[in-house]
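All protein chains but one are shown in place.
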Amino acid sequence: MNTKNEKKRFLEIGGVQTVIASLICIILGLLVGYIVLLCINPAGAWDAMTSILKNFLYFPRPEVALEYFGSTLAKTAPLLMCTLSILFAYKVGLFNIGASGQYAVGAGLALYLALAYQMPWYVCMIAAMIGGGLLGGIAGILKAYLNVNEVIAGIMLNWISLYSVNMLLTNVKESSTTYTMALKTNSPDALIPSLGLDKLFSDNRYVTIAIPLAVIIAILVWVVMSKTKLGYELKATGLNKNAAKYAGMKEKRNMILTMAIAGCLAGLGAAFLYLSGIEQWSCAQTAVPAMGFNGIAAAFLGGLNPIGSIFSAFFIQHITSGGSYVDKMVYCAQISDLISAIIIYFCGFVLFFKYCMNRKAKK
Amino acid sequence: MALLLQYTLIYASVLMLVALGGCFSERSGVINLGLEGTMVIGALGGALVMKYMGDLPAALMILAVVLGSVIFGMIYSLLLAVSAINFKADQTLVGTAMNLLGTAAATVIVKAINMGENVNNVSSSIQYIDQRKAFSAFKIGNFEVSWFMILAVILLIVAHVVLYKTRFGLRLRACGEHPQAADSVGINVYKMRYAGVLISGFFGGLGGIVYITAGVSEWKFENGVAGFGFLALAVMIFGQWEPKLIGLAALLFGLFRALSNVYSGFDILEALNIPSAVYNMLPYIISLVVLALFSRNSRAPKAEGIPYDKGQR
Amino acid sequence: MGEYAVEMLHITKRFPGIVANDDITLQLKKGEIHALLGENGAGKSTLMSVLFGLYQAEEGEIRKDGKKVEIKNPNDANALGIGMVHQHFKLVECFSVLDNIILGAEPVQGGFLKKDEARKKVMELSNRYHLQIDPDAKVENITVGMQQRTEILKMLYRDNEILIFDEPTAVLTVQEIEELMQIMKGLAKEGKSILFISHKLNEIMEVSDHCTVLRKGKYVGTVETKDTTPEKLSAMMVGRNVSFKVEKKPAEPGDVVLDVKDMTVAGQNKKDAVQDVSFQVRKGEIVCITGIDGNGQTELVYGLSGLEPLKSGSIHMNGKDITKASVRERSTSGMSHIPEDRHKHGLVLDYSLEDNLVLQRYFEPQFTSKAGLMKRKEIREYSDRLIEEYDIRSGQGSSTIVRSMSGGNQQKAIIAREIDKNPDLLIAVQPTRGVDIGAIESIHRQLIEQRDAGKAVLLVSLELDEVMDVPDRILVMYEGRLVGEFKPDEVTVEELGLYMTGAKKQEV
Partner (left out) sequence: GPSKSSQGTGNSDYRVAMITDSGDITDQSFNQTTYEACLEYCTENNIDFTYKKPDGDTDYARIAMIDVAVAEGYNIIVMPGYIFAPALVEVTYKYPDVKFIALDMTAGDIIAAAVGNKYYENPDAYEASDYYNVENTYCAVYQEEIPGYMAGYAAVKLGYRKLGFLGGQAVPAVMRYGFGYVQGINDAAKELGITDQIEVEYAYGGQFYGSTEVTAAMDTWYSQGTEIVFACGGGIFTSAAEAASKVGGKMIGVDSDQSPIIDAYGEGMTVTSAMKGLGATVKAMLDSIIVTNTWEEHVGKIENLGLVSGTDMDVNYVGLPEDTTQWNENFTVDDYHELVRKIYDGEITIDNSTEKMPEVSVKVNERQGSIM
């Protein structure tokens, strides 16, 4: 009886429910993915699945595995920022599908300042943040004053940003390729410092302070959302903007501020990636950066909790990276996209499972 | 000029069809952000029909292609219906996942098929050079009218009639505006929303096949549909969720899209020497401006995006 | 064929954590009006929803004309001739009245709507029952009264024999209520059986033949209306005697607190909603602004509270010009506002009770540290105190999500919050709308306590009992202007009505 009650109470804790719900979604996603693999080629399915799940552990030598663990972390940092961007807006009742565009603008400004003006990393980073924030702010203004749905505005701004950034960065691309110049050789000051962190990951130079910074920001977002006056106001605005206005909050300003902060987070995410030197921007890019979309999935998988996002962002990045280890002679390259898309699809059910558990616990 | 008109109509047909799909779904209360993915899957359905039934007489083949794409589109849209209607999943997330899934799934399937036929053929393309010729209805000089353009116009009219003149339309719209009210007069909201989403799959799938056969005789499924699904959403909003206006909006957007491709045919435009990125951005910039101007009194279905829970009041 | 049109026998309906209907029996005779009475949350709407097929009862049975029936959904109910006007209207706003009436029962030919046929039938019904409507008007543009008539026509259109009215009068004006009573009586005379829910005992006394009382989900009893009194009914419902007459001493007005001069506020349409309104409210008095809904009271309050800007005119509070002040500035300089629509403005429904209780003061140093962190412990203590003092009932105390609270308790929370701010001026708009009589009594008492403590109270109400009993001064509003000023004991309800409908006017 007693244990039953304890069990019940344990299940009632929101965090526990979220974790269980997320795990169910992951397992379902993997299961369906596995079935798809079986359908296409039963012989390689198990190997493919384990490669995806192992990711860096695919390397037998621990120091190499460690190095690639570092790389996965380095890519998790920007994804986490996009996740936070989406989550932050979502908590305030706004869907920031424009994270991709804000991310693109962040990348554009960071790289342009780095390569055209040889600015140091922190300047580039702040510029990326401001750039993303401005773009987010535009969506916020359109929403607050002109009632433009932020999802549609976000989608439009994504494409506009992509083309604009391509045009801007064409000025700092390598002369014989479509990529922006490498920071390591052309603007080393713009690289985010490692402060020795790289040593922990077999000298992986992409492991920078961006990683701990991202985690700190996640915690900060959590504190702001749940502990501060600002969070209280923003959430109130999101839940009922009329009530917010009635309570003397500046509901329009809050809406714009929310989108601007969300934009800052996404823009900063781009800085985390591009200023680590791990990637160069291709000026011939015709697709909106996927980071923003993956962020949506990670946000839901993390139960819309900033701390949960740290883990969900890592997981999404983990399987995305893991996808590249699938034997391409057995499965085509897109199979890993397929598996992660399936998992993302199942992330949509997190809230449902949570709701079910809630009901069960209450009964 | 003929070319501009031609491509305006081509793009307008695609946008119109897909936007109508979005319209039916949203009118029933479900936001379908996954139209991009639905287009890819619909295109896959049509392309497979062309691949395997290309020998049929032209008329039958066209019919089969249309059927193939709409069936694929509808089945794919079930992903949204099940999750959003039965499981109350976040529609924006599911739509996004569907877009990612559509391209990946289509590519994997086509590659599996191609490799099944010839181990060394790892391409994700399906070719339909001869089949495509059947889609051309008639030609006036340089200007070619395809059966799909005609179909798009017919479906536009049908959509209008269905939405405003039939019992089904009235009920569908009620579910998107006030599902509780619909429920209280005995309308099965879940069923109507399923219908709305399936119709959006129908249109999305059809739009997909029209898009990939519009200007090429071979489609590489890795490449998706280049943001057309998203553009169609803008057309839908610009068209205020009304078929008639969607038709006009599609023409406008189609014009700008076409202009960006054929501007070199106009000496004035060519002399301006504007980078094509600017032309590419134009439809998006214009839709944003238009949205900013006209959204104040947006007539979006009131209950769209909100999962309907029978038990909740 | 028995004498009952419908019988609900031993109905039990549970929701997670609560038995909403516990073994309830209700028998509706043919051609009668049967009232259903109970406090907020007593289970009235639930019982009716069971009858209408929106919910399924766990236990008990429903009989129609003596035969057991299964009602699984509104379609089944319709087939049995049961119709319902819901507490919150279920009308599609952007549809025309006609479309709303036929929705779900459309006449069709091959799937196509036969609107002309429908229109003919609807207009016939409209004429026969004197239910004035404009079939082509969009619901969003018509008055609440016409919406109500639309809902009634919806039932009649379906040839329903059993009509359920769930709190139909809560949103109507006096005239409209009177009209509705006549319509109901007419329908009953035609042989239709009516179930009628209301919190207003005088209405129940006027129209009903029987009255069934529920309390906390349980059946208390059924009485013949002509054999009972309002006092007896309220005792049955609350379990104690409720006093209807508000006890109060004469007012002792002091300095002017609120001084409004030539206030004009823009309306939804071209016409200004409030035109050149001037009045004052003093310390220690309750001034009531009344009028038929839609005559500018809402906008007047928006203007006073800063939710809408003024087009012209000025507002002074305690001698200070606050015409251009923000909502927050007005609030911090001593204005409290109990809003008309508690769900739209008054509450963040998905916030906890404690978060709602500090909605107007969360930024004060006692609740927020200099660093911007919320002082959770202090907030909890404050909230616990208010809950205790104002008897706000809820499942989990301070941490209850407000959405799950009953309407009456939601209202109490707002009142507690606004009064505890210790304002100089309390603006209370429809503070008792939809609230049961026990709660009404306590709200009225609190308003008068405020007055006696030397505060200025501006009451906006269209509940005539409230208008006559609570204030010291009454101002009547008609088409955006003040058209009459009275002392409650120097005016009759009928007289007020004439002013409210614009038949009479005086310079104010």
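Order as written gives the chain letters A, B and C; numbering starts at 1 within each chain.
The definition used in the following text is that contacts are C-beta pairs under 8 Å (C-beta built on N, C-alpha and C of every residue); 3 or more make two chains touch, one makes a residue touch a chain.
None of these values were measured; they are calculated from a predicted model.
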Among the chains presented, those that the missing one touches:
A, B
Looking at A:T50, A:N147, A:N242 or A:N358, which residue reaches the missing chain?
A:T50
Of the listed residues A:L168, A:L239 or A:A333, which contacts the missing chain in the full complex?
A:A333
For chain A, enumerate the residues touching the unshown chain of the complex.
47, 50-51, 54, 58-61, 64, 68, 71, 167, 174-179, 181-182, 184-186, 206, 278-280, 282, 284, 286, 320-321, 323-325, 327-329, 333, 336
Touching residues of chain B against the unshown chain: what are they?
2-3, 6-7, 10-11, 111, 120, 122-125, 127, 129, 142, 144, 211, 214-218, 220, 222-223, 226, 257-258, 260-262, 264-265, 270, 273-277, 280
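To be clear about the criterion, only the chains that are shown with their structure count from here on.
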What's the contact topology between the chains, one of line, ring, star, complete, other?
complete
Report, in whole Å, the distance between the mean C-alpha point of chain B and the mean C-alpha point of chain C.
46
Chain A and chain C, separation of their C-alpha mean positions in angstrom:
46
Could you give the separation in Å between the centres of chain A and chain B, each centre being the mean of its C-alpha atoms?
28
Multi-chain contacts in chain A: which residues touch at least two other chains?
none
Any idea which chain B residues touch chain A in the complex?
31, 33, 79, 83, 87-90, 92-94, 96-101, 103-105, 107-108, 111-112, 115, 122, 124, 222, 224, 226-227, 230, 233-234, 237, 275, 277-278, 280-281, 284-285, 287-288, 291-293, 295-296, 298, 300
Chain A residues touching chain B - in the complex, by the definition given at the top:
36, 40, 95, 97, 142, 146-149, 151-153, 155-157, 159-160, 163-164, 166-167, 286-288, 290, 293, 296-297, 300, 331-332, 334-335, 337-338, 340-342, 344-345, 347-349, 351-352, 355
Over in the complex, which chain A residues touch chain C? Could you list them?
227-230, 232-233, 235-236, 239-240, 242-249, 359, 362-363
